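Only one protein chain is missing from this complex, and each of the others stays in its spot.
Showing subunit A:
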Amino acid sequence: MSLARTTPAPSIFSRLIDTGAHQKLLAFASLILLLVGFSIASPNFMQTSNMIAILQATSVNGVLAVAATLVIITGGIDLSVGTLMTFCAVIAGIVLTNLGMPLPLGILAAVGTGALCGLCSGTFIAKMKIPPFIATLGMMLILKGLSLVISGTRPIYFNDTPGFDQISRGSLIGDLIPALPIPNGVLILFLVAAAASYILGRTVLGRYTFALGSNEEAVRLSGVNTDRWKMAVYALAGGICGIAGLLIASRLNSAQPALGLGYELEAIAAVVIGGTSLSGGRGTVLGTLIGALIMAVLTNGLRVLSVAQEWQTVVTGAIIILAVYADMMRKKKA
């Protein structure tokens, strides 16, 4: 409560930080513990280049996880974030490489396509009353197939678009402060996260996002057009997936149409580790960021320690179960 009085931020925002605090503290502590553990185990781990590699690896997953966070707070789920990301990357490839349009148009096309596909999912869910799991499962498969169809199952390279790879790999911060070569992809992740945080905490859309997850029927009976707001949330999440599509295409300097499946589960895992409730109504973008970082640190650290890749997913799975179990234990005690 004291938090609510001292911070200039609106109370709901600080309250949300407050309610999620334990889980996030737990998540944050685990992150620190992992960092300390890995740096003791291997001297190579704490090097700047490795830290930057971790951040770079977080960028795409992190952006997707932010999109998933918005949807999950409404009490829904979005299984299509991964293949939507790929679809947006392929669209960017077609607009930029096949049609030879200028870069800004490619960016607009990717983000616009993402928002449009999100709006489709939102329409299935809000208007046609299809459960989110099913609607986005359908979208996931549709988009996976469409990516392959429109690309002719071949990767599209961005060699003709100079500067495209700079979206993710360049470093605006590094140009200003050479000691801090943080890649643009990471910068974009933080910008997206900050924007999403602001929307959730300060805007009507954000407030209805929480309200929908808290009690959709009460919101509807308050005379709010819940269908429209729900569609807006899915569209926003879709647009963010479009940004993720640009990031991954830029990092690979190509749109790989076969990619994308599996990213949605990593995104949901990051959201859950970050303390957002799958039943909706509660969650934070900051928690999701920490969740995404934990997963990246784990993967990277285990690789640095030369643990076989097969084991890395085993550990990630165990972490998810532990994180949720710890959260439930805490709630039980409270």
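In this section, a residue touches a chain if its C-beta (ideal position, glycine included) is under 8 Å from a C-beta of that chain, and two chains touch if they have at least 3 such contacts; residues count from 1.
Methods note: contacts and distances are computed from a predicted model.
As stated in its UniProt record, the chain not included in the shown complex is "Sugar ABC transporter ATP-binding protein", which appears among "Sugar ABC transporter ATP-binding protein", "Succinate dehydrogenase flavoprotein subunit", "Ubiquinol-cytochrome c reductase iron-sulfur subunit" or "RNA polymerase subunit sigma-24". Here the missing chain is touched by one residue of A:Phe38, A:Phe124 or A:Phe210, and it is A:Phe210.
Of the candidate positions A:Leu221, A:Ala258 or A:Leu305, contact with the hidden chain is made by A:Leu221. If you put the missing chain back, the residues of subunit A touching it would be 1, 4, 10-12, 15, 202-205, 207-208, 210-211, 214-215, 217-225, 281-282.
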